[in-house]
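A protein chain is absent from this complex, but the other protein chains hold their places.
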Amino acid sequence: MRPGKLEKEPYNVIIAGVGGQGNVLLSGFIGAALVNEGFMVSVADTFGVSQRGGSVASHIKISRKTLYSSVTLKGKADLLIGMEPVETLRSLAEFGNPGIISIVNPRPFYPSGGVAYPDLGEVRRAIERMSSRTSYVNVTEEALKMGNPIYSNIILLGAVIGAGVLPLGEESIFPLLAERFPGEILEINLRAFRKGIELVS
Amino acid sequence: MANIATLKPGSTCLLMGNEAVARGVLEAGAGVASGYPGSPSSEVIPALAEAASQTDIYVEWSTNEKVAVEVAAGGSFAGIRSFCVMKQNGANVAADFIVNLNMTGIGGGGLVIFISDDPGGGTSNNEQDSRTIAKWIDNPLMEPSSAQEAKEMIKWAYEVSEAVNLLTFVRGVGRISYTRSNVVPGELPRKAQPEAVFPEIWDRNNPRKSRFTSGPFPVFHAPLHEKLEKAREIFETSPFNSYTGPEKPELLIIACGASTSYCIEGVNELNLEDRVSVLKLGTTWPLPEKLVAKHLKTTCKVLFVEEMDPFVERSVMELAAALLPETAHLTFFGARSGHLTPYGELSTDSVIGALADIMGITYQPRDRAYEEMCVEAAALVPGRPINMCPGCPHRATYWAVKNGLSLDGRNGFVCGDVGCYSMGFAGPGFYQARTMHAMGSGTGLASGLGKLGRFGLDQPVLAICGDSTFYHAVMPALANGVYNNSNFTLLIADNSATAMTGFQPHPGTGQTATGEPAKVVELEAVCRAMGATVETCDPFDLPKTIDTLLKMMAEESGVKVVIMRHMCQLVKGKRKIAPSWKMHVDGSKCLADACGCHRLCTRLFGCPGLMVDGETGKAAIDEALCAGCGLCAQICPAHAIIGEEV
Partner (left out) sequence: MANGINELFDEVINRGLCAGCGACITGCPYIVAHAGRIVALDKCTGSEGDCYKHCPRTFFDFDGVSEAVFGKAYPGGEMGQVLEIFMARATDPEILKRGQDGGTVTSLLALALEEGLIDAAVSTRMDAEKAPHGSVARSRRELLESAGACYEVGFSLEAYRSLPAESTEKLAIVGTGCQVEALGKIKREPPQNSPDPRNIRFTLGLFCGWALAPGTFHPYLKSLCELSQVCKFEIPPRPRYSFEFHFENDREAGSVSLDVIKPHINSGCHYCWDMTAEFSDVSIGSAETFPGWNTVLVRSPRGAELLALATEKGILETRELPEEKLSHLKWAALQKKRAAVEKITEKSGSKNDLLHIGRPPEESADILSRWNIL
């Protein structure tokens, strides 16, 4: 997708993850960038349990014409940004369709309370089967390499922008990063963002 | 989060509904804003507090919602436009004041209350529809359908409030409060606030307005109904009521609030634009009857789409009854017919379901083969129980409580309360909290249960509350317990912030909503002054905490308070306090499933920072999640979890 060009009306994006992974930050960047590019956007985040290890999903509905409600219709997502494999699959089961594109962090986050995690290979195969295109980006691993898992969502943002699946280019993200991360921390976040782009190129 | 005071009028911004509400308050020129935190309404006050330094507004976190409305009403009485915000449960707390305020009416400044309800109950322990309160006390009510509209509606609500001299409600829902969408800010008023004065006694020009006493009510009750009728008149032509669709629809949808956009989307998705119309009501109480009656005449079928109680549905059906026989031809669909539920959150999908059924359409978003894959996928996906955060002090507290109660051996139990520690009723709190109702109820229940020794209750009675909850509603219950010589132990989980809703300061934190230093209302001092025996523990010192609990429970009479003081891990994160420990698991020592452990750390203790290594089967630290609090090292029977001080 080229910056500024929306391929479908409305275009439905879902960011699926686990509370505490920072999907609100990610949806915030994408939403703000889209508004700056003149789109009509609704961003809905799961609220309440967000900090507590529950499943969370942010829905972004993008339009050139009208403001839609924020929640994606069943089976109508176009792009799925999966911050965690099981959460990706959970969203696919509800919002997936044969055309959906999935960009997935393959690092599992285990549920607490002794709940068993399914076989990762099986989860990955299911994701691939249910998506028209699946890319894996090891953002948690890369973030840990950079010294802190908190960079993983910025790396993922880079990967999503780099993959060209949103009507946004990197230029629309830079000013937002500068605004959000003033001073010293900008540098490392820019590095994280570029790392993400690099991972998908 | 952008500072809502500095948004450029006419520009397009991405704002959360709660921020848009706050911006509306500024645009309306309100001078007083108060509230008590509670999702989904918590972000309004912080947004205003941040704007306070650039604008002419006083912003506070009040100790509870009743006080909050009183503070705002004070502003109104003195002629200042005032604003108050709360979540649905807060409306109940505030109700005691509000049901008198309707009689006195407001002062010279308009008074608007924004209540955010929580259909679906994502962040609440009840799912009440607080619109009822508007009807109950005969005050006007509006419901926005988007963030932009919420902002505009707040502004307009002041005009209504002042025109009819009544408090005016704007009712949001979580979906509006938390959705971020395009909002175009308007101008901020240039005028300074009027000078605040409490009206003089026997003000000749305005005798009614020289005092605000709800009695003698016969004087006020009849005028209240006149005011309400005036509000209805205003609502008949409200800009927030609109109609889209054919002139003579096969089906008329009457919708309000967040559901409105579901209706429009649903109609589009099913290509019913030529057959179905939508009457959106922004003003839902009092019902603009003429407007509704006009549209009822154009159709044979009506579908009500609103979340939770069939509030509008009932008003309209009442109206239809009054209009008989003109309305005899109508069939109504909605909560009553079972097409939609009077509970839970609605969605475009639920509206599509209702429409498809009424209009005789089949709707299939995905083909059969894909649907099957979805069923398989769903079966593969495990549930993800919510948990307390890694490093959460409540986990330590409940662990100590669990062990303390077991050691005590008399089937002691904990009356729970509302906050992060509510999770004590489930696995993360080891199922220790056994009641959960309103703020402060745990202590009230304990006060009563602690008196039942005479009828044979010999179990130790405990209650738990958070620090913010303590100031909100626990103090009267504690005083009650001491006064009536009840016997219970209150645990105050003092994590230094109202963590559940996002770390707002409260009377114990030494900071106001706008960041100024404040006097600390000290927990220990308050409890001691009330006459309780008080001890303070760091719950991370498990042995000492357990000992203290045992000692307190062993005391045969009186009210005991244990203050569990440890900073919330997320507050630590916010204040950039580095983790204390670097943790690792010595796989050679870890017993895993073997006797002597059976995965105590991951199965029972359950900190999200702990996991089972898929390859070795031993426990491991999830570096991405562990907060380095060091607690798990204390509970591992094999001393396999090791913390190095950093």
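Labels A and B are assigned to the chains in the order they are written; within every chain, residues are numbered from 1.
One rule holds in what follows: a residue touches a chain if its C-beta (ideal position, glycine included) is under 8 Å from a C-beta of that chain, and two chains touch if they have at least 3 such contacts.
Everything quoted here is computed from the prediction, not taken from an experiment.
**Student:** By the document's own contact criterion, which visible chains does the hidden chain reach in the full complex?
**Tutor:** B
**Student:** Determine which one of B:G360, B:G409, B:G456 or B:P517 touches the chain that has been left out.
**Tutor:** B:G409
**Student:** Quick one: which of B:M567, B:L591 or B:A633 touches the chain that's been left out?
**Tutor:** The single option touching the absent chain is B:L591.
**Student:** Please give every residue of chain B in contact with the chain that is not shown.
**Tutor:** 402-403, 406-407, 409, 430, 589, 591, 593-598, 600, 603-604, 635, 637-639
FYI, only the chains that are shown with their structure count from here on.
**Student:** Could you tell me the distance, in whole angstrom, between the mean C-alpha positions of chain A and chain B?
**Tutor:** That pair's centroid distance is 27 Å.
**Student:** Which of the residues in chain B end up touching chain A in this complex?
**Tutor:** 12-14, 39-40, 122-124, 146, 148, 174-175, 178-182, 258, 261-262, 265, 269, 347-349, 352, 365-367, 370, 373-378, 380-389, 423, 427-428, 570, 599, 602-604, 606-608, 611-612, 614, 622-625
**Student:** In the complex of these two chains, what residues of chain A are touching chain B?
**Tutor:** 18-20, 27-28, 31-32, 34-35, 38, 40-49, 51-55, 67-71, 73-76, 86-87, 89-90, 92-94, 96-98, 107, 109-118, 120, 122-123, 126, 129-130, 140, 143-144, 149, 152
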